[in-house]
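One protein chain is absent from this view; the other protein chains keep their places.
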Amino acid sequence: EGVISCGELFAQAAARTEFHVFTYITYPAEIRGGFSMIQIRIRDWTIYSMGSAVDYLIVFNQEAYDRTIADLRRGGMVIYDPETVKISDVPEAHFHPVPLNKISNEAAGGKRGKNVVALGLLGHLFDMDPKVLEKLLSDRYGSKGGDVVESNVKALHAGYAAGRDSKIARQVHLGTASNAKATYMMMSGNEAVALGAIAAGCRFVAGYPITPATPIFETLTRLMPMVGGRAIQMEDEIASISACIGASFGGEKALSPTSGPGLQLMGEQLTLASMLELPIVIVDVQRGGPSTGLPTKTEQSDLKFAIYGSAGEAPRAVLAPSGVEDCFYQTIRAFNIAERYQMPVVILTDQSIGYRKATVRIPNLTGIATLDSSVPSENVVIPNPNRIEIANRIEPEELREYKRFKDTDDGVSPVTRPGTPGGQYVGAGLEHTESGRADYSPLNHAKMTRKRFRKLSELSKALENNPPEIYGPEDAMIGIIGWGSTEGAIREATYLAAAKGIAVRHLHPKVVSPLPVGQIKHFLAELKQVLVVEENYTGQFAHFIKGRFGVKPVEIHKYEGVPITPEEILTAIVKVARVIDEDNITRL
Amino acid sequence: EGVISCGELFAQAAARTEFHVFTYITYPAEIRGGFSMIQIRIRDWTIYSMGSAVDYLIVFNQEAYDRTIADLRRGGMVIYDPETVKISDVPEAHFHPVPLNKISNEAAGGKRGKNVVALGLLGHLFDMDPKVLEKLLSDRYGSKGGDVVESNVKALHAGYAAGRDSKIARQVHLGTASNAKATYMMMSGNEAVALGAIAAGCRFVAGYPITPATPIFETLTRLMPMVGGRAIQMEDEIASISACIGASFGGEKALSPTSGPGLQLMGEQLTLASMLELPIVIVDVQRGGPSTGLPTKTEQSDLKFAIYGSAGEAPRAVLAPSGVEDCFYQTIRAFNIAERYQMPVVILTDQSIGYRKATVRIPNLTGIATLDSSVPSENVVIPNPNRIEIANRIEPEELREYKRFKDTDDGVSPVTRPGTPGGQYVGAGLEHTESGRADYSPLNHAKMTRKRFRKLSELSKALENNPPEIYGPEDAMIGIIGWGSTEGAIREATYLAAAKGIAVRHLHPKVVSPLPVGQIKHFLAELKQVLVVEENYTGQFAHFIKGRFGVKPVEIHKYEGVPITPEEILTAIVKVARVIDEDNITRL
Amino acid sequence: MKTTLRDYRSIIEPVWCPGCGDFGVLSALEKALGELDIPPENIIAVSGIGCSGRLSHYLNTYSLHGTHGRAVPLALGAKAARPDLTVLAMGGDGDGLGIGGGHIAHAARKNVDITYLLLDNRIYGLTKGQASPTTPIGRTTKTSPWGVYEDTLAAIPIFLAYDVSFVARGASVNVKELTGIIREAITHRGMSIVYVLSPCRTFPVLDFKAAKSMFTPLPPDHDRTDKMKAMALAYANDPMYTGVFYEVDKPTLNDRLDSEVHKAEAGLGGRQATIEQLINHFV
Partner (left out) sequence: MKTTLRDYRSIIEPVWCPGCGDFGVLSALEKALGELDIPPENIIAVSGIGCSGRLSHYLNTYSLHGTHGRAVPLALGAKAARPDLTVLAMGGDGDGLGIGGGHIAHAARKNVDITYLLLDNRIYGLTKGQASPTTPIGRTTKTSPWGVYEDTLAAIPIFLAYDVSFVARGASVNVKELTGIIREAITHRGMSIVYVLSPCRTFPVLDFKAAKSMFTPLPPDHDRTDKMKAMALAYANDPMYTGVFYEVDKPTLNDRLDSEVHKAEAGLGGRQATIEQLINHFV
């Protein structure tokens, strides 16, 4: 129905005018039917979440209208096509009928131009310089030939005209394009993961399509060849992760993107990677579950599986980016941890940040050292989002008494890159000795198990050196811990709470396994009450917090397939604050 | 090398003489090489575990000698073949050279008779009526023809003779076969699972071989056709569980046996079964992990995976039989729970009980009602090991407003058996409404998620009605919680502790998810210190106990691929007792 | 009483795009079932994941909409457990030839009596246009922006090599012919595959107009038992033949399972074993 591309184009334009943009996209699993919508928020400072209520609604069809009208903020504006939408009466709402189809037919000779007409309408509404949008259209459709651009530009101006004619009052001024060099990208979380992988030096991706992770793979099939990398579509997820393990054994950084059902199929091979002590990165863009579940909806319900999803005991790290921009940095970090500790790393994002388009500050790449595979492990420093970690592949001259699975102080062993003379070894999923020979004797198994897990404890020690930031006033008695895509909503909720005079602190670990234990203890120490916010039914993250830190948090679970809103979190904060009050603690 | 079959035969014979037998078998993953041993303990009262030290050692080759001699109890006896074994000098050990190969060559014309010669030797040693062993041999080898039996019997008597000649003093008297109708079976845990499945009314098994679970499938391929059931070997574990789900959809009770790596491959389909709300039973005979790991060794390291091994949130129950006999009853119970709550059930055994042969009291089958698939769910009572649960398939006349996924009080919905007119429905892995139609709307997902999990809370309520027994003195200040195959060793440890004047209680839940919360709370309430014993590195079960009950247990982990011994547990008990003493609590 | 066409259609409105080829398959299937007059409650329809996987929702049968690529083993289990019912499996080219491709050979070895409708639109439709095992080489899709670089999978020759006991090709644009093929496939005792070319409107790798003209029925004198000939005809692309390439008579999985039971009962004096008898195996 074009509504999504209209929203995307407008959001991108706004980004070009140096405004922060934040979108949330939902679309049906069925190609046809269902309904899809896009919300856009624009601000001139950083945006954290969608918020709940909608200021402007442009609806092309009845279903979209019926499903979204309830979300309209009091006094909000609705622009609709009278041909296709019957409006209900909503007090204080401003309704503007605009015959989008008709205008599109006239200007662009077909309904397909409708979304560009709407774009023009938005341009008028937000007083945006038409040049910005014209430029955008020619960038987007230039490849399709001049006439395509032309008819789109026609439709655009028809939209501006329609806005003027229908006398819709101008709203906020988004102004004109800054001539300064762009400082923002406009991308989805999935695209940020893809770009992050390439920035991290990954040149190998093997994957299999699955909603909502497919765009990561699609983006990489496009970009990889441009940087001399390899993108391979496999016949299923088992083959995909197998190919990644093969590539990693060969010395390449490898990635495979998937979602819950695919991650389950990858389980056996993920465990193999732990046993072979090979770095690989798997991205799970979580969707509503279980099973096929709600492929196009969002949920944070794969956490325990990502951490415990292996038969036998196999160390792995799990990272959870907290937003679109963070997807870029946590992906780099995932590769760093994988290389540094020779273990698989799972990145947990979800549909909401995977499909959300937002402005991302262009990264300072000079801060990112380029890859070098020949420095031994001593020289490897702790992962840090702004550096690319160095793989500790060893060189021939270091091969005296080479033991591939040497039981070292940090558990990390030297590893040779195939092709290195004298560096041959057997990497086996069977339990093995330090030199790689199959061995089931009791003491060897005990020793190698400790060796493999030592890497995990080294990692968690390392994490204490750059702990996650704590936000909010020192003296707050209420604190919230969340993980992944809920960061924005939680942060915004703390602001709303502050406005009500309730002080709330916020901790949002990005590495969810192993946990930054010290920092969490420190965070909990000062609090009267902690809340754990997550988007699942059973309270998976809360289980860890309870089990590990012996606290009784107030658990806030949302399990409806849509992101939690700041207002929903605020409600809980207010309740908790009232209880604390009743225990007569003076509110700050 | 025949040592295992010799041990098995002897154990079986002892069982026929109404003695309790308990064996532990280990064998190499490689067909050849490695070494294998069998320990046998015989008592005239129930035996709990292997204990650590060996009283009698019969060794055929050097490797077996070298690896086991250290386990010999002071004053123990070693019978060895001087041709093939060089003995070391061990104080207080009694060594008896017996040229087993030579004797076998003479008596049976070949080395293959060696194990039967050893059997005769044991017969002499334990003063067992030769008739018992002769009968056994003809039962075993009868099918292979009279002369085979004959040469075996020759070898047997040669063994008795060798015993007499070598003047090895007679030991315990195992006496003669009781003429009374047998009251014991002699079987492995794997065989007990297979028999339990058939007793539970399962007539469909689909599987794929994997050590150490293969014998379950092998036994069922033999037995199923005898009871009109179907056994199907599939091309892998994904196909195996898929076939089981298909059969369950068709209305049959279905089982698939596997081990860790296979369970990982089954993950996606196990989750599908939760979403389709279909009963299936999966057995995971745990082995040393991770990955291919230690296929022939034992470990309890799949617990968290069995419980959390699903992307998205999918309810399932997990049972852990505590011994060979319990494998029979917990398997029946697993089918009962699966049918009653329409969800998959995972049975966690391990290599040690899977391969252990022990005496199992012949079950009272009259207590087991036969299957009936036509009683609606109201009439379904809580599962109970001595009853076979009733599947709540509904009949045509009950089909008024039939909703396959009806949101009922206990979460369990009516279900029609294909072939029932008017009972057609869609079972989909997609989120769906009560009537089975695909639906991703927020409130429906929330409702159906609660509905599916309500079954789990109903189950845990039901469990409180027949809670696991608590063993040991009421007033003990030390308690041990364990799960699965460690029960015997723990129980024996409590006896050893009692002998030292340390009172210890023991709780051993058979349903490990959901946990019998009330009973565990009750158990913990009285204790000064609780110990959690398990055979893995990370303390998987201890995590649950800590997280759920907020206690700080002393964790005892063994992760060497071999079962924990009573002595190892005793050592921990003694330490704990000393600490409590030092807190000057008077010991009881 | 005789069933009517309506009896096979569930109340659920298809969510397929207007003009999707799968509509043709749905109606051909309904017609075939109607002509065979099989009561809907005696049918189990198992589908995989994909646009084509939605088929089972639109049938008024006992429908199991499983996971991606597992329709065949799911259906196999259902048929082994319920020999009395008609069991259908259905899914797309990605579902059946990609992720699920490994199962077909083994279902064929067992010759389970199911009818498998494999709907090939040469694309991953539900996930919105990625390359499938049958997307022509060079074609650009969302996952092949530089053009598909894999060779195209030759489904029918592969099914023949698996010795699937009934192998046919149909086209959703020829509903009448397809109806007949499906009817024959269901009637066949053993595993039957009806490989249907079913164009996707939204990602038109397989062009509709082209589809109308690209197919020709197999030569009337084609000998279904001649596997080598079938193989040769299956490789022909212009014209692309439709109809039954191969049919052979072999015992079905249920025949094989029954004979196991008979062997076992023979050893027990023609009766099934009681649990007590089984127990005696362990005494």
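All chains are identified by letter, namely A, B and C, in their written order; residue positions are counted from 1 within each chain.
One rule holds for everything that comes next: a residue touches a chain if its C-beta (ideal position, glycine included) is under 8 Å from a C-beta of that chain, and two chains touch if they have at least 3 such contacts.
This structure is a prediction, so every number in the text was calculated from the model and none was measured.
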Quiz item: Where does the absent chain make contact, in terms of the chains shown?
Solution: A, B, C
Practice problem: Consider the whole complex, including the chain that is not shown, and state which of A:186, A:281, A:459 or A:496 touches that chain. | Solution: A:186
Quiz prompt | Contact with the hidden chain (one of A:94, A:230 or A:528) | solution = A:230
Exercise. Check each of A:10, A:141, A:204 or A:559 against the chain that is not shown and name the one that touches it.
Key: A:204
Quiz item: Among C:21, C:53, C:98 or C:125, which residue is in contact with the omitted chain in the full complex?
Solution: C:98
Quiz prompt | Residue of A:75, A:109 or A:250 touching the missing chain in the full complex | solution = A:250
Quiz item: Residue-wise, where is subunit A in contact with the chain that is not depicted?
Solution: 16, 182, 184-187, 191, 195, 198-199, 204, 206, 223, 225-228, 230-232, 234-236, 238-240, 242-252, 254, 268-269, 272, 276, 360, 362-363, 365, 416, 418-430, 437-438
Quiz item: Which parts of subunit C are in contact with the chain that was left out?
Solution: 97-103, 105-106, 108-111, 133, 146-147, 149-154, 157-158, 160-163, 228, 231-232, 250, 256-257, 259-260, 263-264
Quiz item: Of the residues in subunit B, which ones touch the absent chain?
Solution: 28-34, 208-211, 214, 217-218, 221-222, 225, 233, 235-237, 261, 291-292
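Note that in this section only the chains that are shown with their structure count from here on.
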Self-check item: Contact-richer chain pair (by C-beta pairs counted) among A-C and B-C
Solution: B-C
Exercise. Could you put a whole-Å number on the gap between the CA centroids of subunit A and subunit B?
Key: 44
Practice problem: Would you please write down the residue numbers of subunit A that are in contact with two or more other chains? | Solution: 28-29, 34, 261, 291-292
Quiz item: Among the residues of subunit C, which ones contact at least 2 other chains?
Solution: 49, 65, 67
